[in-house]
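One structure is given here, and the rest of the page talks about it.
Below is a slice of the complex: some chains, not all, each in place.
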Amino acid sequence: MPSPGPLTIATADPAALADTGRGEDLHAFVRAILPLHRSITGDGLRATLHEIGERVPLAIREVPTGTRLLDWTAPMEWAVHEAWLAAPDGTRLVDLRRDGSLAVVQYSRPVRLTAPLRDLRRHLHTLPERPAAIPYRTAYAGDTWGLCLPDERLRDAKERFGEDASFEVVIESRLFDGALTYGECVLPGDSTDEILISAHACHPALANDNCSALAVATALAGEVMVRRRRRFTWRFLFAPATVGAVAWLAANRNPTVRAGLVLANLGDPGGLVYQRSRRGTLGQPALIDRAVSIALRGRVDVRPFEPTGYDERQFCSPGFDLPVGRLTRTPHGEYAEYHTSDDDLSLVTPAALAASLDAIRDIADVIEGDRRYRSLAPFGEPHLRPRGLSDAAPDDRAAMLWVLNLADGHHSLIDSAERSELPFHTIRRAAERLLEAGLLEPLD
Amino acid sequence: MPSPGPLTIATADPAALADTGRGEDLHAFVRAILPLHRSITGDGLRATLHEIGERVPLAIREVPTGTRLLDWTAPMEWAVHEAWLAAPDGTRLVDLRRDGSLAVVQYSRPVRLTAPLRDLRRHLHTLPERPAAIPYRTAYAGDTWGLCLPDERLRDAKERFGEDASFEVVIESRLFDGALTYGECVLPGDSTDEILISAHACHPALANDNCSALAVATALAGEVMVRRRRRFTWRFLFAPATVGAVAWLAANRNPTVRAGLVLANLGDPGGLVYQRSRRGTLGQPALIDRAVSIALRGRVDVRPFEPTGYDERQFCSPGFDLPVGRLTRTPHGEYAEYHTSDDDLSLVTPAALAASLDAIRDIADVIEGDRRYRSLAPFGEPHLRPRGLSDAAPDDRAAMLWVLNLADGHHSLIDSAERSELPFHTIRRAAERLLEAGLLEPLD
């Protein structure tokens, strides 16, 4: 495991974090970072990482343009200052400053021209089936330009001025040798084995995809940071999608990831959806897969791995095959507002954000709390009464019997939770009582 | 395997046993043992074992109080001679001699006092939701006392006399150094490997739990005893729950149990319920699990192992992990009369008892009859006609083809029965014909 490097600590005041978990705070954080002009590189991304770094200790990595990153290359940096389309009467049909960063196709080259609307059409992106919304478009190859606007505005202009009228386009953008930026928050634990939490940080003004997960992951990092003790080292990665994850992997060729989660779309009203890790799908369920199923029993839709989603594509590529799953509410492409300007602050609710954080905290508790034990009284049931354990409530008593029965060195608390269908915290509490009573020997 | 020790044979006249299997006989046996004042120790338990010993050869074990038994200790012996609660007018609200052994909390210490009803309340156990029934209560720690009575009688007395009226309580009981008693019937077979059938023998006047299983297990032992030949050694264990099973395990630290069944609640009108063995639940199904599924196909509800039931908790503790399942009709706690005086002779029917015996006999037939074979004509199908096997009925013919196809040394008759969905006896008969025809070589 390469050293995580020096941390560029921001405030990270634990006291200030106490409320981070609350839905309103999460929503406020989404609101704060939503307007920043994010792309896979650039100052909007840096500003977003800065906001995260105000809340948790964050190391910022800058990877120079042109750096070889596995099969990829760190891209040119892109900046955009102006982008608009004006009708013959000067009305701006769309304007980056007014309509936000979706107005311009990401990585558009600069352009300044006046031309008949007819000739501009192939550079103007709209959603006829969603006429009031601006679509999200990218052109990372850097060899074209485009503007995105509501279909209804374009149709209206066409009716008013005709397709032969001259419209003015201005895009002031710049592609230059700069850097690819990502941030990571590493919280060392008893073990150098890591829990990896990753959220893509590059998408522009889309609230659910992925300001929601940035907010939830930041809040979780804040909570993990103030834990009295961490079993594992926790690493929170905030990076541009694909090439950012690739950049991290390029710098961490042998990551000791024990379990990982890619987080996305955690603020919409849909139910939780978990995509299992690659290795958990192809073979035996991995720790992360089992922890999610136990922690979110009855409140998650579990799906097999597919190589077509977010950055689990990178972490689960065959050369790495890390045990990384993905937790979302509604997955990419399955909600109508996906990749449009309707993925806004009204789609993302405080309640959904808070429930997402609760869910991930429960998963974290299982991962941190799972243990194997060996019973010190494995022959027959131990006599609970003389040890003061016989007055437990029925669930606690059942939990003790499960933990004792499975304390054979092969099964862990997760097995007891799976088979008993009792909550993990009930199982864990039972194990702690049995440990105190001298009936168990911890194995890990 | 330690020697089963000398048998204290009672009559055990096979001729007398011929009718034991009939439902009326089973019910008569339940009726005979129901009133005996059973507890986890004592003369009621001994009298119950004596009744069993009248029917099958039974070795009686007496384990002195204080003997270390794995994590347990053989308890003090308890005897009770009187137990009653009298109203101011001398009426006995409950009386051990009249109402039976449920009237007193098991292991009550002696008491003789007169006190306002109000002050006695915490020692008087009733079931408000089942006002005519007496609950079953125990206090094995031996440091308290209590009486159990119908809630309607207590309410009636309270109305008539008021809570300040003085009631008289008498419990004449004795805790003393004696012994824990259990009985076992061992029927040697060709192999010293054992089939263990266990039924708890300690519960007081409850017909289903567990006079029913005592009757069925005794009848099965009688049937197994008169078999011409036994493949395995059969051991029938009649012991007080928990500490009795622990005592047996303490005396048999390396039991060569090939398959086992804990029997309970076999007389109620509910369907059969089988709980798989621990090892059959955690890994591959064990012989007992497969035998039950085959023998009772379509007439049993199969459940995974849980460490919260009867004596399978001891046999399946991780240090032993014996392949022992549990067969009941309605499991503990799942019928309304459970652990009340309504678990009586009307809940238990001759038909249910007889059907339970039939079911266990079918299971025994599978266990005794399962074999692996190697085909002596494995290349292509053997030609059945010249061997006089071509005129079989369709099921018999299919059974022969299944047995031949799976006679590869790895699969047994249980596999053929599972995959063909034919009855085990059809499969077994086919194997016998093929064996006679020289087409099979037995492997075990």
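First chain written, first letter: the chains are A and B, and each begins at residue 1.
Here, a contact is a pair of C-beta atoms (placed from the backbone, for glycine too) under 8 Å apart; a residue touches a chain by one contact, two chains touch by 3 or more.
Being a predicted model, the structure only gives us computed values, none of them experimental.
S.K.: For this file, with 2 copies placed, note down how many copies the whole complex has.
M.R.: If we count every copy in the full complex rather than just the 2 shown, we get 3.
Everything that follows uses one rule, which is that only the chains that are shown with their structure count from here on.
S.K.: Can you give the whole-Å distance between the Cα centres of chain A and chain B?
M.R.: 55
S.K.: List the residues on chain A that touch chain B in their complex, please.
M.R.: So the residues of chain A in touch with chain B come to 375, 377-383, 385, 398, 401-402, 404-408, 411, 419-420.
S.K.: Could you please specify the touching residues of chain B with respect to chain A in the complex?
M.R.: Contacts found on chain B: 69-73, 140-141, 242, 245-246, 249-250, 253, 278, 281-282, 304, 306-308, 313-314, 316-321.
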